[in-house]
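Removed from the display is one protein chain of the complex; every other protein chain stays in position.
Letters A, B and C mark the chains in the order given here, with residues in each chain numbered from 1 onward.
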Amino acid sequence: MIKLSELPKDVQEAVAATRLKVAELHAELPANGLVVWTAGNVSERVPGADLFVIKPSGVRYDELSADVMVVCTMDGEKIEDGTPDHLSPSSDTAAHAYVYRHMPEVGGVVHTHSTYATAFAAVHRPIPCVLTMMGDEFGGEIPVGPFAIIGDDSIGRGIVETLKDSRSPAVLMANHGPFTIGRDAVAAVKAAVMVEEVARTVAAAQSLGDPVPIEQRHIDSLYDRYQNVYGQKS
Amino acid sequence: MIKLSELPKDVQEAVAATRLKVAELHAELPANGLVVWTAGNVSERVPGADLFVIKPSGVRYDELSADVMVVCTMDGEKIEDGTPDHLSPSSDTAAHAYVYRHMPEVGGVVHTHSTYATAFAAVHRPIPCVLTMMGDEFGGEIPVGPFAIIGDDSIGRGIVETLKDSRSPAVLMANHGPFTIGRDAVAAVKAAVMVEEVARTVAAAQSLGDPVPIEQRHIDSLYDRYQNVYGQKS
Amino acid sequence: MIKLSELPKDVQEAVAATRLKVAELHAELPANGLVVWTAGNVSERVPGADLFVIKPSGVRYDELSADVMVVCTMDGEKIEDGTPDHLSPSSDTAAHAYVYRHMPEVGGVVHTHSTYATAFAAVHRPIPCVLTMMGDEFGGEIPVGPFAIIGDDSIGRGIVETLKDSRSPAVLMANHGPFTIGRDAVAAVKAAVMVEEVARTVAAAQSLGDPVPIEQRHIDSLYDRYQNVYGQKS
Partner (left out) sequence: MIKLSELPKDVQEAVAATRLKVAELHAELPANGLVVWTAGNVSERVPGADLFVIKPSGVRYDELSADVMVVCTMDGEKIEDGTPDHLSPSSDTAAHAYVYRHMPEVGGVVHTHSTYATAFAAVHRPIPCVLTMMGDEFGGEIPVGPFAIIGDDSIGRGIVETLKDSRSPAVLMANHGPFTIGRDAVAAVKAAVMVEEVARTVAAAQSLGDPVPIEQRHIDSLYDRYQNVYGQKS
């Protein structure tokens, strides 16, 4: 088993910084109403190492700190990382690991069971692009992924196959809930916040009538501008 | 009347520890949006004694402390426990007591009127198993119990008869609201949080279309894995 | 104009105590999600005097204190009470005053525009008694009052005519919102919290199907027990 204490000093420092960042980012999940109890997790690649950091299984959000964040190899195996032995990585770790192995541009992954995104997942329906903020952030509809069960690579494979040809950083895994990706964990958390926001808004719109679709050329225009200009300097 | 002060020292200590735990757990009910004002209560068996601890009647959540938690016999009678005389046990005490008498494996009971779980109870419809987190936590649909009125054992009997042959730790008592059970009060509180979470999500899904059921074999697989593996070490 | 400083000492003390109580109770309105900005107000009779205390108009909840609560005669006229001159009593004061003049058993009145209670008011439909907690607290359905405009006694008259022959301490004024009454302001605030809670729950139930009515004899039984027993000692 790999031991954190035997890795190069700069990797140890990168691991420590990533643990702190991932621990702090978990606070965004309850703060934005995306999770209850222990459901939901954030992970991030360790820069310059074949490792990622993820939430421990079954630990509540108000008990999370950098010290209990679990360090895993790209196969999703916990390394000897200094966390107490009774803490395992999240039960969704294999899915996160699969995404990192197959999408090298992805630096952060988030999974939640947020209410409205999960509701769309339960009816196996994508969220249609009827809001300019969806054009901005998702570049079109938010797709549904296949039904998959924990226990092999099927969740990770479903995420990657759905997202690899999509502009959307979010996939609604059928009957399960949203997974989001980003260049780092902050971007993946932002996508998790936004997918719930647009799911809630579109659900409300559908209760009022038929939301009016945005023309594809306008979606393209919104997406191009947003990705290239908005907030890029910040 | 039994007097707390005349019970063995170790029982008195167990009562004190349980009172503290039950008082603190009540904070989870408003924190998770499950209750308003005084509606909703948590109880837990005292380990090693034929006693349980429950919320006093008509006291608000921000006024609860270990000192005002009421200690009851398995018949639901308040013992002379040091709480002020004007404090009675929750008006739902008889139902909690019935559950403890008839389900020896149950160590904690929670009752709320949480919005969406109670809404399913008002239409007398079980919550169908259309979410993987329901497979995990409830092992299938969440059943409806009979209509019953406070005043005899009919609420307790309805809970026990509905849950004794079910995997679900939650029952939706008709026109009333959810009761949940667990090996201890923490587990029962978690079930109360989760039943509202899945009720809200399934209600949202039903507003969008027809939620797709999960096949029984997949439900079995989710339930077995979750009960045997997830968070067990923590 | 009546001057507070010229009233008997014990009345001045009763006014001071009521002002403090009413100021503090206003915090319950935003805390329970019943109001935004300045909409919503609480009033209470001053014991032993023909006066009541009410929120000033157009002041936000985080700026309320005992010092700015306005003291009124039973005709709804502000007395010279030490509040700054630019503060008028709530624009709903005439309605509160009418209730106090015509319902001597009422000691507190609350008005909000809470979302779901107001939604029932907008469709002119009473909230049907489909929840045991409605039987407990309201003794039946929550009635709709007439459409009335500020400017004369029509709002107060609509409240009194609707509630005087009802068990319900809440009326949904058409297109406007709920008014609630109680033996004191705390009881009226509790009714305001509960009317929104049951409105939200019944709205959710109606989105799921047809809520099952509770038989009248069961409603009577719930109401009798709750009014006579529950929390009476506290």
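Just so it is clear, a residue touches a chain if its C-beta (ideal position, glycine included) is under 8 Å from a C-beta of that chain, and two chains touch if they have at least 3 such contacts.
Predicted model, so just to flag it, every value in this text is computed and none were measured.
In the full assembly, the chain not pictured is in contact with A, C, by the touch criterion defined above.
For the options C:Ser166, C:Gln206 or C:Ser221, the residue in contact with the chain missing from this view is C:Gln206.
Within the full complex, the residue among C:Thr73, C:Thr115 or C:Ser221 touching the omitted chain is C:Thr115.
From the set A:Gln12, A:Asn32, A:Thr73 or A:Ser166, the residue in touch with the chain omitted from the display is A:Asn32, counting the whole complex. Residues 36-39, 56-59, 86-88, 91, 113, 115-116, 118-120, 122-125, 147, 149-151, 174-177, 203, 206-207 are the ones on chain C that touch the missing chain.
On the side of chain A, the interface with the absent chain consists of residues 32, 130-133, 190, 193-194, 197, 200-202, 204-205, 207-212, 214, 218, 221-222, 225, 229-234, using the contact rule stated above.
We take it that only the chains that are shown with their structure count from here on.
Matching CA atoms, the turn from chain B to chain C amounts to 90°, rounded to the nearest 5. Between the CA-based centres of chain B and chain C the separation comes to 32 Å, rounded to the whole angstrom. Per-chain Cα centroids separate chain A from chain C by 46 Å.
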